[in-house]
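All protein chains but one are shown at their positions in the complex.
Let's turn to chain A:
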Amino acid sequence: MAQDSVGLSSDYQFWMQKVSTWDQASTVETQQDTCLHLPRFQEFLRQMYEALKEMDSNTVIERFPTIGQLLAKTCRNPFILAYDESQKILIWCLCCLINKEPQNSGDSKLNSWTRGLLCHVLSAFRFDIREVGLFTQGLGYAPADYYPGLLKNMVLSLVSELRENHLNGFNTQRRMTPERVRALSRVCVPLITLPDFEPLVEALLTCHGCEPQEVLWPEFFDAVSEAFLLKKISLPTSAVVCLWLRHLPSLEKAMLHLFEKLISSERNFLRIERFVRDSSLPEAACHPAIFRIVDETFRYALLETDGAPEILATIQVFTRCFLEALEKENKQLKFALRTYFPYASPSLVTALLQHPKDIPQGLWHQSLQHISEMLREIVEDQTHGSYGGPSDCWFAFIHFGGWADVAAEQLLRSEADPPEAVLWLLAFSYSPRDGSQQRAQTMEEVKAVLGRLLKLLRSPGFSARDVQAAAGQSREEAPRPLECGPLIRRLLLNFLLWAPGAHAIAQEVITLMAPTREITHEITGFLDQTLYRWDHLCTTAPASRKLASELLTELRG
């Protein structure tokens, strides 16, 4: 407590000096400095209020003899009063100065002075045009009505000037010089979160003249980006696109914000979808420049986290939302797919774009074959062709995760021999960097496991241990090398969900499979993703769905 008050005292000195320097913020320098410090000053005001409200008026004066000066100077600075809640907190601070039981004339004088200052804050900045005052009074127009209307009209007027600027291009008769636009963006900084200002913020972002360099003040972009991420302002997609294109740090912050939200919550596809949709990134990504930056950020995140499933999931959800947004776009100029995925061949992208739900289930194996062949060609091509190598086409592939999931499911649901193309595809999706020998080995392993699992299916009944044995794990043997781990686990899980006799023993098998928390997370992730996928494919498999939900609840609970 004592430390707090010491901190507050030194802060007080600092801000006292600042506020004196700023005065009415009538010069560019004072305006700039004020705007830079607005959030921190508001925080200081809040702390002051918390301290002041515990004291009575005399203690306040004792503790902070110059507080009257500080508050008075603050009242004179329109930029401070225009920012967020500063005016409200200032009023509360002034209320703390009031002496409820004035003992002498000094107390009364102070009260009177505080009263005056309070009224000033509430009704400051009149239009000192006498005729206007009388005129509005004559029409019954109170300031409470007048000022909101006036603000609206001023904003409208500025917006139309900006749009005129934008449309007229090289017309020299513009009233909006670049300096004026810059000044406007500077004075708008405290006002970005005022709803009346949304049209102006939008106009400043979307209307630009023809100067080659950026006209708007950089702190304006920062303030808009911050307000947008905290949902204090709502902007149409076109304005957000302009913001991110004109000011790269805003886009970076938006992506960081998304990652932070994803990390702090459990991996749940519905939640991921909500966060992604909330972020406006899919709509903005219809602009190729933005898509490329977002995509590269995802790729970087994947590399840094060594292919974390959360990032993979986010990429898939993002791609799906992006494709939806792209379809809804009805701009005349539609960009070719190549612009979005320059590192993959157009035929590959086209094949991957096809959503399984648009193809009859009977033909899925054909699409899988086709995709597998294309990928294999690129991967095994030593010359690397005109497009990227294995890592690039793997990155393209995981955007459209649906196909890898379909592949695993199909292997378990068909009684026939597993086609090599599908085996290759699965092995590739889990370990893109394997050499051809290693991959062949993996494929053999998977084939063996599949064979054993299918034999189980044909047998009259089987136990959890039988399943474990089919996976190649036995209690005596050492655990499998990690590369096969996730893939075999995926097969086992699919088997449990689809095999009719497996429902009873599913829980037991999972307990055997999941000795660590990491693996439990992996399994819950898989179950969540499967349910989400089934919802989108409109897969009707009530028994499997029920089992998956139950297992998921059990594991999470």
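The definition used in the following text is that contacts are C-beta pairs under 8 Å (C-beta built on N, C-alpha and C of every residue); 3 or more make two chains touch, one makes a residue touch a chain; residues count from 1.
Heads up, the rule we're going with is that contacts and distances are computed from a predicted model.
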Review point. Can you pick, from "Autophagy protein 5", "Fanconi anemia group F protein", "WD40 repeat-like protein" or "GPI-anchor transamidase", the UniProt name of the chain not shown?
Key: "Fanconi anemia group F protein"
Practice item. Looking beyond the chains shown, say which of A:F41, A:F64, A:F197 or A:Y532 touches the absent one. Key: A:F197
Review point. Which residue, A:Q87, A:Q410 or A:N494, contacts the hidden chain when the whole complex is considered?
Key: A:Q87
Study note, to complete from the structure: Where A:P102, A:P199, A:P342 or A:P419 are the choices, the one touching the absent chain is A:P102
**Study point:** Residues belonging to chain A that touch the chain removed from view
**Key:** 26, 31, 53, 78-79, 81-82, 85, 87-88, 91-92, 95, 98, 100, 102, 108, 111, 115, 118-119, 121-125, 127, 131-132, 134-151, 153-158, 160, 175, 180, 183-184, 186-188, 190-191, 194, 196-197
